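One chain of protein is taken out of this complex; the other chains stay put.
Labels run A, B and C following the written order; every chain starts at residue 1.
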Amino acid sequence: MPQNTTSEQPEAVRRRTYAWADPQLLATAAQELDGIDFFERLGDGKFPPPPINETLGMALVEVNDGRAVFELTPEEWHYNPIGTVHGGILATLADSALGCAVHTKLKAGTAYTSLDLTIKFTRAATLDSGTLTCEGRVVTIGRRTATAEAEITDKTGRVIGHAIATCLIMAGS
Amino acid sequence: MPQNTTSEQPEAVRRRTYAWADPQLLATAAQELDGIDFFERLGDGKFPPPPINETLGMALVEVNDGRAVFELTPEEWHYNPIGTVHGGILATLADSALGCAVHTKLKAGTAYTSLDLTIKFTRAATLDSGTLTCEGRVVTIGRRTATAEAEITDKTGRVIGHAIATCLIMAGS
Amino acid sequence: MPQNTTSEQPEAVRRRTYAWADPQLLATAAQELDGIDFFERLGDGKFPPPPINETLGMALVEVNDGRAVFELTPEEWHYNPIGTVHGGILATLADSALGCAVHTKLKAGTAYTSLDLTIKFTRAATLDSGTLTCEGRVVTIGRRTATAEAEITDKTGRVIGHAIATCLIMAGS
Partner (left out) sequence: MPQNTTSEQPEAVRRRTYAWADPQLLATAAQELDGIDFFERLGDGKFPPPPINETLGMALVEVNDGRAVFELTPEEWHYNPIGTVHGGILATLADSALGCAVHTKLKAGTAYTSLDLTIKFTRAATLDSGTLTCEGRVVTIGRRTATAEAEITDKTGRVIGHAIATCLIMAGS
């Protein structure tokens, strides 16, 4: 069952071109800096955004101690087969906001990884939703793990989804 | 804190252009056909893939009663700030496979929506992972809800992640 | 592998006797009354607590619109094989608080059921934790589903666990 690709179906085709930067610089900086310093330099444009942000049109718009806010404006190219923004896009927003919120709490040389994500999809997002805002917040942080929550709202403040997750914290050697 | 965008940082910039088709045709067909017929025609190239598949380089490669398989080959443009495939990409794969598996069970005129997704990230995915395969399978199906599970493996069969979800089934009028 | 039971091992055996009332009256009242009225009468002692509350030593201590609070004081008989309060006890507290919070929003003749529970265990609970407080709160409520969250704290206010869930709402005939 090899699917035809859109490029073979010329009728009604839309095209998009976007750019991203080598992510290696960013990954290195993430390990070498305290989390809060990392985000400050990212905010100052000292580092390019991670590739996924460009691929999905997602931006980190605010970050402070234990908290991070992302925005994404739904586009047709986020749509699933049933005509709404794919739940995976909302999951990406939530995972990003949660992860960055935890990252702000980490010292240089400490790495983290998301162990999981549980997201509730509470309202369909469409082009009419306007810019989505996703706020992540640390709930608990220990030596080995942290938990965090995120809430996604549409332009009118209605809750589109909400999530919780656990991150594993790995002390550097 | 408006972030600079990659296009303002010419050094080391990569570019990608892709195309997708109007998703309206697909959304209409999804409601008018039995689920299994919908996927048969999608497989025959009668409909273009949904936009999200083109945006993320994800393809439905197999579908049958209560089961759906997606593939995605990691690219640099899937990367998060810490140098691995963003968890949201894995969540998108899982949500797609789970949802399609449930969709195969639905009669024409019946709609469904994912209520949630819980995904475990068990191993980092990178360019070295090779093509990821995500198999979704219905676990239970009732009149109002269905539950499903998905497992994502790398080219060597190692489990990258696994997920469960509930879908709400809405009988048409 | 039939396990021996504790009653065959007389050394160091502890015993507990408790009582509960026929739950049928409560289940009937739950369907015939608006949620908020149901809890008001439960609080006034017009109905006995549900059996599970007696089995686990759990009590509903506060309830109002979209919010419910339970308490439980850890006892040795809540312990798991590794010497802490079993995670299932915390899950029971969370499921109770979430469900009651949603129930307060329902009109007479409307039933609900928990579709799931995701709980994070963030700190071990022991006899030293003192009375645990679990507050549940509705996050979103629609015609067919509601989502809610709960947080469990120990006597010093530290977060022992937190949870989210979806409830299905079923309009009466």
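The rule is short, and it goes like this: contacts are C-beta pairs under 8 Å (C-beta built on N, C-alpha and C of every residue); 3 or more make two chains touch, one makes a residue touch a chain.
All values derive from a computational prediction rather than experimental measurement.
What chain B contributes to its contact with the hidden chain is residues 118, 120, 122-123, 139-140, 142, 145, 147, 149, 159, 162-164, 166. Take chain C: the residues that touch the chain left off the picture are 1-9, 11-24, 26-27, 30, 42-43, 45, 48-52, 54-56, 59-63, 76-83, 86-89, 91-96, 99, 111-121, 124. Although one chain is hidden here, its contacts on chain A can still be listed: residues 115-116, 118, 144-145, 166, 168, 170.
Just so it is clear, only the chains that are shown with their structure count from here on.
A straight line joining the Cα centres of chain A and chain C is 34 Å long. Centre-to-centre separation between chain B and chain C, using Cα means, comes to 36 Å. Centre-to-centre separation between chain A and chain B, using Cα means, comes to 17 Å. Across the assembly, chain B contributes residues 115-116, 118 that each touch 2 or more other chains.
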